[in-house]
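Apart from one protein chain that is not included, each protein chain of the complex appears where it belongs.
Moving on to subunit A:
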Amino acid sequence: MPVKCGLCEKKAILKRPKTGDALCKDCFFWAFEEEVHKTIIDANLFSPGEVVAIGASGGKDSTVLAYTLKTLNERYDYKLDLILLSVDEGITGYRDDSLETVKRNQQQYELPLKIISYKELYGWTMDDIVKQVGLKNNCTFCGVFRRQALDRGAMLLKVDKIVTGHNADDIAETVIMNILRGDIARLKRCTAITTGADGALPRCKPFKYTYEKEIVMYAYFKKLDYFSTECIYSPNAYRGHARTYIKDLEAIRPSSIIDIIHSGECMAVKKEVKLPVQGTCSRCGYISSQEVCKACVLLEGLNKGLPKLGIGKPHKVKKLEAQGKIFTDTKNPKFVENRDADKGSMANNAAALDF
């Protein structure tokens, strides 16, 4: 007894997690694309003539995002210049494979592609870093470096905006994580569809309300070419407790995901609560709530043979600095070399990040 599509008479292929509706393939494609369009219009994400960099990893979310944005840009004449922007962390056997997928997407979607590497930005690949720090804290390096790398690449391309493939499940997960960590400042920011709008380079998430299930089903039925694997340096990173928790909740009641995002949006911080002030790093100019940003501290540790610097408590960094053991030069040499080109613009352009 095949179930029929709720909108036409064809055979349904998907039960929508958000609404419980059964839809056929064509009605699903249409509903999926139109909802993303509605999100873009309601939040006023783009203006005609903008150059938009799509953070592309070769994974499902960014692949579907690139495809959907290209489709909508044509259907609704957004007049956007879309560019694929990938970060190469320098992980042999992981990122080199996924970058091959991005290169195929570049051909398939006829979009320009820019790849920016940790090696050129920081002087270190993740493979090099793992040799220094081992497998315990390497994800800290990778995470901190990746945030800046996407902005950095986007600035080189002189784009107006970055879009990322973060989906509803990701955002619900972040809400839960920020609650568990008691991180009020991030909790306040993490449901925003656009961040860093006060700087020159905003970031936005057109899939904010799009369920992971639908993204994967869309990719499946459209036969989109994406890459899925586990990072070789953190085979179990995706087993994060928040993620498992969200998936378990979804299995019980699919609307939980959107409900958690809604709760996050409704959360307000009393005016008298002091939140950390976001300033800029004194060494590289990137946005930071500390005097020196985390990336600069981590990089200084690597370059001085103190790979644990920046992993422990911040006061250790201050102590070593007072003793004249670190930060003896005024700037990180690698950063300076790369950043001199657009000196001064970093401080103004630095974008706030959530993840």
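The rule we apply is simple: contacts are C-beta pairs under 8 Å (C-beta built on N, C-alpha and C of every residue); 3 or more make two chains touch, one makes a residue touch a chain; residues count from 1.
Here, contacts and distances are computed from a predicted model.
**Q** Missing chain, UniProt name, options "Dolichol-phosphate mannosyltransferase subunit 1", "Vacuolar-sorting protein SNF8", "Ubiquitin-related modifier 1 homolog" or "Large ribosomal subunit protein mL46": which is it?
**A** "Ubiquitin-related modifier 1 homolog"
**Q** Pick out which of A:60, A:161, A:186 or A:208 touches the chain that's been left out of the picture.
**A** A:60
**Q** Have a look at A:22, A:121 or A:261 and name the one touching the chain we're not showing.
**A** A:22
**Q** Identify the residue among A:116, A:204, A:231 or A:261 that touches the chain left out of the display.
**A** With A:116, A:204, A:231 or A:261 as choices, the missing chain is touched by A:231.
**Q** Out of A:161, A:213 or A:283, which touches the unshown chain?
**A** Considering all chains, including the one not shown, the answer is A:213.
**Q** So which bits of subunit A touch the chain we can't see?
**A** 2-3, 11-15, 22, 57-63, 98, 169, 212-213, 215-217, 220-221, 226-231, 237-238, 243-244, 247-248, 250-251
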